[in-house]
Structure formats: C-alpha cells, structure tokens
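What follows is a structure written as structure tokens; I'll ask about it next.
Missing here: one protein chain of the complex. Every other protein chain is in place.
When the chains are written out, they are named A and B in that same order, and each has its own residue count from 1.
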Amino acid sequence: MQRYYSVGSNMAATDETSALLRSFECEQNLLSRPDGSANVRQGDTSVLAAVYGPGEVKMSEEIIDKATLKVIFKPKIGLPGCAEKLQERLLRNTCESVVLAVLHPRSGVNIVLQVIQDSGSLLSCCINAACMALVDSAVPMKCLVSAVTCAVMEEGRIVLDPDSKQEKESSAVLTFAFDSRENNVVTCSTKGCYTPEKYQECLSACGAASRNISSFFRQAVERRMSKEL
Amino acid sequence: MAADFKTAQPVEYYRRFLKEDVRPDGRELGEIRHTTLNIGSITTAEGSALVKLGNTTVICGIKAELCNPTAEEPKKGFVVPNVDLPPLCSPRFRPGPPSEQAQVVSQLMADIIENSGVVALEDLCIVEGKLCWVLYCDMMCLDYDGNVVDTCVISLLAALKNVLLPEVTVNEETGSPVTDVEKKLPLNIRKCPVATTFGVFDDHYLFTDPTNEEECLATGVLTVVTTEDNKICCMHKPGGTALSESRLQDCINRALTRAEEVRKLIDETINSVER
C-alpha cells in the first residue's frame, strides 16, 4: 500500500478570495481495509473518510435499480444523536447526486466519516473528505463535489473557511457544495439569519473558492495517477 | 386509462403534465395548496394549532413545565421541539422507534427555532439560575401527503402564538414556586419564521409545495425559511439536482411572498379566535 499526499497551499495564486482559505491538505489511500479512504485537513479541522463497496446490502435496504448509499457520521466524542442524523442525510444525498448509483443495482456503498478534529467548517470538510474517498475507491461518479463554508461577521464581512472562533463570533454560517461540471449548488446548509443579498454574495464567494478546490482535487488525482503508472 | 398509465410510468406521467406547465392535481408550478388553520383546539395544552396544507395535516401541542436552567446559561429557558411521524399518518411509516425522517425534521425544527430566534430563551427565565420554563413543542403528523416541514413550521408558529403561561412567583419562605392560574400571559414572539419547500423534477422543472407523490419522484428538494424582516434564517438543500444562482434567487423571492401570506393567515385566525 502506498499513501498519496497533496498540499494545496499553492492554490492562492489564481483568485484573491482563495487567499482566505486555510491550508488545504488531502491524503488518500491511507487505510488498508476499506476500498477507498481519504483524510482531508482544512486548517486544524480534520476528517477521515472510508468507503466500502459496492458490496452486499441488507435485504430491507436493497433498491432494485440502483445502489444504496449509506453514510455513517461518527462525531469526535459522544454518541450520534438527532443532529448527526440530519448531517448524515445531508451527506448521503450529496454523495447520491454525484455517484452513478445506477451502475451497481442491488448493492450497497457505505461511507464512514470520522471527525478527528473540529475547528470550524466541519460540514464542508466532511463533504470534501467523502468525495476524495469515493474517488479513491473508484466508485463511478458523474463529477466531483467540493464544499466551502463561509461566515458572515457582525459587521457584514464575509470570511471563507472560518475556524471555530470565527464561527462563534459570526452572525451566520453558510455551507455550499458545488458540482465540478457547471459549478451549480448541490447542497446548501445554513445557520443564523442573513439577507438574500448577503446570501448571493456568500454564494458567489464560495463558488469561486470551490473552483480552486475542485481543481486541486483534480491535480491531486493526476499527480497520484502519474506516480502509479 | 390515465390511472394505468400513472401506475406503469409515473415519471412519464408527470413529465407530460409538467410540459404543459400544470400539475396532475391541477395546480400551477408555483401554486401552494390551500392552507387551513385551527388554533387552540386542544385545551389540555398551553398552546395548540392544527394545520392542513392540502391533505397534509399536522397538530402541534405545546406543554410548559418548570425546571432548573443549566449552570452554563443560568438566564435561559428551553424550547424542545419534537416531530412525530406515527404509522397512523401514512403506510410508509412503520411502528417502532422514530424514523430517520422524523429525526431529521425534528432537528430541522430545532435549527429553525434557534436560527430565527422566534422565542428569546431569556424570556423563559423566571428566577436567574433557579427557575425557568421549558416548552415542549410536540408536532404530530396526522395525514402525510408531502411537505411536512412547511406544515410543521406553520403549526409551531401558530401554537407558540397561542401559548398562555401562568404567572409564577417564588414563595419567599419555602422557596417553592407558586403559579397564579388566574393571571396568564402570552409569550413574546420575536420573529415569525415561515418555510417554503420546492421540489425539482427531471433536473429542470421547479415547483412549490410538493405532495407525497411529487416528493417521491423529485430529483431534489429545497427548503427556504424566511422571517418578517425579509431575512433568510434557514436554507436547506440536502443534495439532489444542482441549481444555479439565479434559480436559487427565484426560490428565495417566491418564499418571501409565501411567508407574507402565511403570516397574514395566522394573524387573521388568531384575531378571529380571540375577539
């Protein structure tokens, strides 16, 4: 087994907003048992993702014309509760919209997400980790999905990829996930109150940053493939 | 004939309708089902409301209890929402522990309450660090025909506006709380959040207020919650079809007009009940 490691610190050059992203690191294929795994670190936030499948699925969960996706979200401490269920569904639906599930009918793909450290922007880190782990597992996908969190501060400034301190001080936190083909919004989850104008502002800022992340994903995969071949 | 076609090819059946900009139940794409409201029908609850959105029916009952605030936040009371989707409301729900959907909607309700600040938790405090109210908001779906989130939000808001809490004083000598049942005060409702849910069909058609059938066929859903100061307090799009910025803006605009209608309906109903 070989580990692949990429650092996205050089992403800043292309766009001025991305200069505000924290250091972005991604490590693939670091676990031996799952079919695919990835660890994504955004600043101090770190999430480990593992993908099992396509494999067998419980009779009751079987879908006859496509694969059943299941996401298990493991918080750093404590048992998963209602809030984690909402996260799990959000993550599952996000993955479902990019995975070509129709190619593997009557089978199951399990994605396990373990939070290692939460220092803000956890949801976007989870989506990114799940996407990279899916790529590593070679489950067929329509396109990549990349997520960016932003925080609206009290005075109206937008901070991309906020840490937990900034999240706490902010009036609203918005997370968007974009597809890599047309850069449209796949997933959106928000906290706090904000005006529709602020929403559009956040959306375009995150959209620009997400392009950098998806090109970074592409680079990481390219680099890895060139080494492997 | 139409019924057979619908059973055999449900997606194609819908596609034919949507091509003509109309839905099988006769609604236009942006049309929302008729909303009816009944406030204060449960006398054993501190506040209650029954909402019908088309066929979807949700009843919300609010019970208040006295409890101790936490040490970290001695000035705050609690609002505990819970959504129940019992097997009674639809054949898709089985008896047993709460389904995933019930848990997800419960959490969404908790998020909406927190984000919108509909009730300031400080208002529920009676004696700092000693005594506060906990409001249990139990929403139960009685008939499930899609779009349960919007219906729950309306029932929650209407029931909260219906809540009357007795005045509580603390007996100096014994230190035990004394409730004055004669003197009942309404709750201070700070914000009025209203949710609007959209469905996406065939990655192209966008329609409001999906029914159960439409929810099953939809390739994506989106819920926008707005307050009366035209702010968004929740934008929930759990995956599905990717939407462009301009389409999201369309949804927000539609949600803002819908929210205005709902708030008017709630106020009118409350006025007709009380005076």
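In the analysis below, a contact is a pair of C-beta atoms (placed from the backbone, for glycine too) under 8 Å apart; a residue touches a chain by one contact, two chains touch by 3 or more.
Following the convention adopted for this analysis, contacts and distances are computed from a predicted model.
Hidden chain, UniProt protein name from the list "U6 snRNA-associated Sm-like protein LSm1", "Ribonuclease P/MRP 14 subunit", "Exosome complex component RRP41" or "LANO_0E00672g1_1": "Exosome complex component RRP41".
Contacts of the undrawn chain with the visible chains, over the full complex, involve B.
Across B:T35, B:S48, B:S106 or B:T223, the single residue that touches the chain missing here is B:S48. The chain that is not drawn here is touched, among residues B:I59, B:C152, B:C192 or B:V224, by B:I59. Here the missing chain is touched by one residue of B:C89, B:V119 or B:C192, and it is B:C89. Residues touching the missing chain, restricted to chain B, are 42-45, 48, 55, 57, 59, 61-63, 65, 82, 84, 86-91, 94-95, 136, 138, 140, 142-145, 212 (touch as defined at the top).
Heads up, the rule we're going with is that only the chains that are shown with their structure count from here on.
Chain A and chain B have CA centres that are 29 Å apart. Contact residues on chain A toward chain B in their complex (touch as defined above): 82-83, 85-86, 89-90, 92-97, 174, 177-179, 182, 184-196, 199-200, 203-204, 207.
Contact residues on chain B toward chain A in their complex (touch as defined above): 100, 103-104, 106-108, 110-111, 115-117, 220, 222, 227, 230-245, 248-249, 252-253, 256.
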